[in-house]
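A single protein chain has been removed from this complex, and every other one stays in its place.
Read from first to last, the chains carry the letters A, B and C; within each, the first residue is number 1.
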Amino acid sequence: MGIMRIGKAELRVLDLEESVNYYTNIIGLEEVGRSAGRVYLKAWDEFDHHSLVLQEADSPGLDHFAFKVRNESDLEYYERKIEQFGCTLKRVSKGTRLAEGEAIRFTLPTGHQMELYHDIEHLGKKTGTLNPHPWPDEMKGIAPHRLDHVLLIGDDVKTVTRLFTEALEMFQSERIMTLDGEDMVGSFMHAQNGKAHDIAFIKGPDNKLHHAAFKVETWFDVLQAADRLARYDVPIEVTPTRHAMTRAETIYFFDPSGNRNEAYSGGYITYPDSPTITWTEDKIAHGIFYHRKEMIESFVNALT
Amino acid sequence: MGIMRIGKAELRVLDLEESVNYYTNIIGLEEVGRSAGRVYLKAWDEFDHHSLVLQEADSPGLDHFAFKVRNESDLEYYERKIEQFGCTLKRVSKGTRLAEGEAIRFTLPTGHQMELYHDIEHLGKKTGTLNPHPWPDEMKGIAPHRLDHVLLIGDDVKTVTRLFTEALEMFQSERIMTLDGEDMVGSFMHAQNGKAHDIAFIKGPDNKLHHAAFKVETWFDVLQAADRLARYDVPIEVTPTRHAMTRAETIYFFDPSGNRNEAYSGGYITYPDSPTITWTEDKIAHGIFYHRKEMIESFVNALT
Amino acid sequence: MGIMRIGKAELRVLDLEESVNYYTNIIGLEEVGRSAGRVYLKAWDEFDHHSLVLQEADSPGLDHFAFKVRNESDLEYYERKIEQFGCTLKRVSKGTRLAEGEAIRFTLPTGHQMELYHDIEHLGKKTGTLNPHPWPDEMKGIAPHRLDHVLLIGDDVKTVTRLFTEALEMFQSERIMTLDGEDMVGSFMHAQNGKAHDIAFIKGPDNKLHHAAFKVETWFDVLQAADRLARYDVPIEVTPTRHAMTRAETIYFFDPSGNRNEAYSGGYITYPDSPTITWTEDKIAHGIFYHRKEMIESFVNALT
Partner (left out) sequence: MGIMRIGKAELRVLDLEESVNYYTNIIGLEEVGRSAGRVYLKAWDEFDHHSLVLQEADSPGLDHFAFKVRNESDLEYYERKIEQFGCTLKRVSKGTRLAEGEAIRFTLPTGHQMELYHDIEHLGKKTGTLNPHPWPDEMKGIAPHRLDHVLLIGDDVKTVTRLFTEALEMFQSERIMTLDGEDMVGSFMHAQNGKAHDIAFIKGPDNKLHHAAFKVETWFDVLQAADRLARYDVPIEVTPTRHAMTRAETIYFFDPSGNRNEAYSGGYITYPDSPTITWTEDKIAHGIFYHRKEMIESFVNALT
């Protein structure tokens, strides 16, 4: 039993068709379904029905994100633990969204809406599971492997970290501490899945989205992604560089509604016994932009 | 609780110093200690004291391999399950090998010696855990990130797969079946860690090692590894290519005693709910050597 | 004045439509025109009207290859030098082939037909020459930058080398000598253009084609090319590896008529003062297949 991964995120977008065009033709996700006001998308290398939901809305941002648990019965187990932790929680009934079963939805100490679910239709990959080719016949756009993680902004990073590591039994790969060691201002966490992070929090105004990240294969794909974004006039905020935090290669850019996206490659493997890396607040720029070593103003302020 | 990863392998080598030279200067592992007849090595990106042990012996091959469990108490839990499965098992006492605590050792249905352990000294990485650089100051040789997996040869692949998936609660990512679907002739399995495999079995004579694999970052590193091996006259059996099985990029070569090594990059991420990919026996060559699509004779026959 | 580069090759193919499908959809060249029994193709990164011509014929092989000279008047200059060298030569009149002007055609000491030309229509690249994007909007197939070189088989490598270096004033980057240093069995030559070779000869039966090579950007593109060929069942003869000769990364495969193709990246820059590298015949395998260090039988025998 337990939590397996971030499985879905639902983004609010201003113009649904413009957003669908961006996420399918530029990012290269596949549209797999529609329901009232929502479009469902999956990456080519994911098995489940969808990992990204676009919801037409008046303002951009994150409606909610969701982690998949191993068994249906895990919902009850975590329901108890989350309520004991003190979060407000409700059941989301089957049929609320396309291809999804029942879920639990709760409010994080940082104000974000999170869900846990097990039941979702299985669509599979175009390559199939019998004598597969490594890649599908043709791919479009940046063609990421998967939704990789979300980075959220909120005030109480310490408490939301406790929720994830204690109630949800996840692991902290890296953290950013104030110089006096008293406060936690950044936290990167993952389920037991080898990833450097499924979710991260940085201190700031509550209930904000910093970015949703998609996994590409290598540094070469990061360049190809950047070239493609430049080709189609997508605003690139952070050009190709290295994160020292999570050791990944990265670019940041914006969807048509102003939600920040990341294309992300590399990073290390994690296990339950991997020690947590600590950053002191004065080294944040070194940690995030290893080559530049200077913070980028919009990177701090542009939140949705 | 549970099994986290393959943590160690102990190889029998003919000439200890020649082997240490190969594994440190060509492969680029670090020698971290010696005890009677044994040399202990770790990769730069591993936290634990060692992942590879070289044992001087009259014939090459695998002394044993070992998986690390999350807690000391897991040993007892799996001890019971392994005995129930019918394997002969004994305790290995602390102090038997350098830097290691107590372990359990048992014989697989394929004749191999396997251990489970939790207690091992933590050496850490040269980059440390406080405001780290992504890489250590200088690296040597191929400089893999970690011991990635071992592939073993044995007769009863079906039963050994049951041991791993039922008693050890691991997961099967891929399997090779005879055309009639009756017998399993290949099996790739992983702990809950996102890896495509920690261990694999291919049908053949019992208690044989096919290869021990080291993880490098990208296809580019596979080329640099191959160039380095060629430069220093290490025999390369399989030049750079793609596996369709596990979707990895790879080369195979031999250590001075004839034990096969692999340098491995790429591959997909796995979760407990990832479906098992099935290969039919007639597509083995397509699966292993995606570009060549023909089996290499030595690849079948050179076992230690 | 002088010779600039190999500019074109005309291949004999058995089934024209099957070949066009291969060279456009798999290799990713663009069809730019047709004339009686011929199809004209260009790579996306070439300016001239075409670089590859397919000619329907009863047997595969090379009809001729052609080098482009800087000025129309160079034709007369080289005409004299080639005749002085002793080659049979004739003028090819404008209109013989699509988009081409006058050329001179002569027979090499190895029996191959070679042409020199200056006049060819300029089609340009899709990216244009005003504020261009680095890449065209979409690319297809392997999408090489250019026809890079041809490797031909013939008996008198020494004499054909003299023709190229003396009469045609080109340069020899590498050569393969018998152990006694008496005979030349391999020769790599280039115009003054920085390339490791525009043309090469290996000793063997006269008037044979070994391969026509296309330039891709990097080792990563070589992998993607190999994956694509495997995906569409194109027979790959040599899987991704390093040449020590010319220091390139490479794969070899066959077009539907059995003409060998190469996808080639890397290699060093050459200048008129670059010393010629010498290989002794006993090191041919090391030179051609740096990782494998063993000759591949078909690589010697499959000629068209």
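FYI, a contact is a pair of C-beta atoms (placed from the backbone, for glycine too) under 8 Å apart; a residue touches a chain by one contact, two chains touch by 3 or more.
Keep in mind that what you see is a predicted model, and the values were worked out from it rather than measured.
When the full complex is examined, the chain removed from view is found to touch A, B, C. Among the residues C:138, C:182 or C:273, only C:273 touches the chain that is left out of the figure.
Of the candidate positions B:33, B:111 or B:134, contact with the unshown chain belongs to B:134.
Against the chain not shown here, chain A presents residues 219-220, 223, 226-227, 229-230, 236, 239-242, 249, 251, 289-293. Residue positions on chain C in contact with the hidden chain: 4-5, 45, 47, 68, 70, 122, 124, 129-134, 145-146, 192-195, 217-220, 242, 244, 247, 266, 268-269, 271-280, 283, 286-287, 290, in rising order.
Residues of chain B that touch the chain left out of the display are 133-135, 137, 218, 220, 227, 230-231.
Operating definition for what follows: only the chains that are shown with their structure count from here on.
If you take chain A and chain B together, the chains in touch with both are C.
Because chain A and chain C carry the same sequence, their contact can be compared by residue number, and over half of the numbers here are used by both.
For the pair chain A and chain B, the distance between mean C-alpha positions equals 31 Å. Averaged C-alpha coordinates give centres for chain B and chain C that are 44 Å from one another. Mean C-alpha positions place chain A and chain C at a centre distance of 48 Å.
Within chain A, contacts with two or more other chains are made by residues 133-134, 218, 220.
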